[in-house]
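Only a single protein chain was left out; the remaining protein chains are all shown in position.
Now for chain A:
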Amino acid sequence: MSRIHVTTTINGEETDFLCEPQQTLLDVLRDDLDMTGSKEGCGSGDCGACSVILDGRLVCSCLVLAPEAEGRSVETIEGMAEGDKLHPLQQKFLEMAALQCGVCTPGILVAAKNLLERNPDPTEEEVRYWLAGNLCRCTGYDKIIRAVMETAADLRGAA
């Protein structure tokens, strides 16, 4: 079986890769493109640790076949900081200790960024519902929710 040649845009850069038809986008990101920020937690779309943005939509990259990415735009955690300058969400997560072991953090940051792009002024309930598919077994969520709310307020103040 010949491998499939896929051309896609990852974090704004055109990227080519070869993949097997049954490989997921997460497999390719981690194993072939050395972008290991997206994590495999459950591999069944339940935990959100592999969250990426595909053509503007938040999805689990473990439930996307790699060939589906042809011609699409993928945004991963690796594209979140600008060089050494952390994204305000990343900075706030550090300041407020909104992470412990860190495995869920990339997925939560990607999901939260997508939320704030769509809704700069979410209620706490909206943040909690939006992030319901990002499981965290360490923090109890409270610090995460507060960090997202505070970042949203900061970004609104700066705008």
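By definition in this document, a residue touches a chain if its C-beta (ideal position, glycine included) is under 8 Å from a C-beta of that chain, and two chains touch if they have at least 3 such contacts; residues count from 1.
Methods note: contacts and distances are computed from a predicted model.
**Q** One chain of this complex is missing from the view, so tell me which of "Xanthine dehydrogenase family protein subunit M", "Cytochrome b", "Amino acid ABC transporter permease" or "Ascorbate-specific PTS system EIIA component" is its UniProt name.
**A** "Xanthine dehydrogenase family protein subunit M"
**Q** Which listed residue (A:Ile10, A:Leu58 or A:Ile77) would be found touching the missing chain in the intact complex?
**A** Looking across A:Ile10, A:Leu58 or A:Ile77, the contact with the absent chain belongs to A:Leu58.
**Q** Could you please point out the chain A residues that touch the chain left off the display?
**A** On the side of chain A, residues 1, 4, 21-22, 24, 43-46, 48, 51, 54, 57-60, 62-65, 67-68, 70, 111, 129-134 touch the unshown chain.
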